[in-house]
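Take a look at subunit A:
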Amino acid sequence: MEEITVSIPDTVKPKLRFLEEVSAATPGVSRLEMCIQCGTCGGSCPSGADMDHTPRALFAMIRAGMRDDVLQSNAPWYCVSCYYCMVRCPQEVHVTDLMYTLKRMAIREGYTDHEAAPDFSQTFIGYVEQYGRSFELGLATRFHLAHSPLRKVGIGTLALDMFARDRLSFVPTRIKGMDGLHAILEKAKAITRDAELTGGTQLL
Partner candidate 1 sequence: MSDELNLENAEERIGVYICHCGTNIAGTVDVAEVREWAEKRLKSRGVVLARDYKFMCSSLGQELIEKDITENRLTRVVVAACSPHLHENTFRTACKRAGLNPYLCELVSIREQVSWVHTDKHAATDKAKAVLSGGVERVRHHQPLEPLRVPIHPATLVVGGGIAGIQTALEIADAGRRVYLVEREPSIGGHMSQFDKTFPTLDCSACILTPKMVSAGMHPNITLMTWSEVTKVDGYVGNFAVTIKQKARCVKTDLCTGCGICQEKCPKKVIDEVYEAGLGYRKAVYTPFPQAVPKFPVIDKPNCTYFQKGTCKACEKFCPTNAIDFNQQDELITVEVGNIVLATGYDLFDARRIPHYGYGRLANVFTSLEFERLTNAAGPTNGNIVLRDGKTTPKVVGIVHCVGSRDRNYNNYCSAICCMQSLKFAHLVKERTGATVYNFYIDMRTAAKAYDEFYQRVLEEGTLFVRGRVAEVTDAARLPGEEGKLIIQVEDTLAGKQRRIPVDMVVLSAGLQSRHDSKEVAKLFGISCSADAWFIEKHPKLDPVSTMTDGVFIAGCCTGPKDIPNSVSQGAAAAARVLTYIDRGEITLEPVRASINEMKCSGCRICNNLCPFNAILFHADRMVSEVNAALCQGCGTCVAACPAGAISGTGFSNEQIMSQIEGLLLLNLNGAREKELAYA
Partner candidate 2 sequence: MSETFEPVIIGFTCNWCSYRAADLAGTARVKYAPNVRLIRMMCSGRLDPTFVMKALSGGADGVLITGCHPGECHYIEQNYKALRRFILLKRTLTQMGIEPGRIKLVWASAAEGVKLAEEISKMVEEVRALGPLNWNGHDQTFEVFETSKVSELEAA
């Protein structure tokens, strides 16, 4: 087994421990510190077999302060938001919500440049921020052009089937209150940026 050298962050850095940081950035009450490492989450996960570390293992690594390894993990990006882990967890840890937190931290700290998933999310919200509604055709084309041009053909036939049944549109719908929404989202992002600068973990 590979030797892991772990520094103990609470003596090295006076800042928040990684565990507390992750917990604070999760909406509601995460109960992360209550994990008893039983593996119910990893066992229940539909894509658990594909993850490099199961959620349980991630939580242990978070406790050990292994920031790099945690934020590099592919596990949050394999999360399909099925919430099995969350309802089955005997300690009521908000596993799924914690996965979202780890995604945000990984993106913010630049751990995800090679990943497709964050880009998908970015593309998705790009349309939302532009039109106020999602736009499936644009999303699929733009995302797949960037990531897997080879698969475009397959997706193409699928898109054709969808067009034939009037299930895809060529133009996105734009909401009327786009200006207001834009202002709201800009404000939210500004608050987030401030929090980043001032270390307001709870807002991130």
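A quick word on the picks: all candidates are chains of the complex that A comes from, given by their letters.
Keep in mind that, in the parts below, a residue touches a chain if its C-beta (ideal position, glycine included) is under 8 Å from a C-beta of that chain, and two chains touch if they have at least 3 such contacts; residues count from 1.
Computed from a prediction, not measured in an experiment: that's the story for all the values here.
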Subunit A: touching candidate in this complex (1 or 2): 1
Subunit A residues touching candidate 1 - in the complex, by the definition given at the top: 36-45, 48-49, 53-54, 56-57, 84, 87-88, 90-92
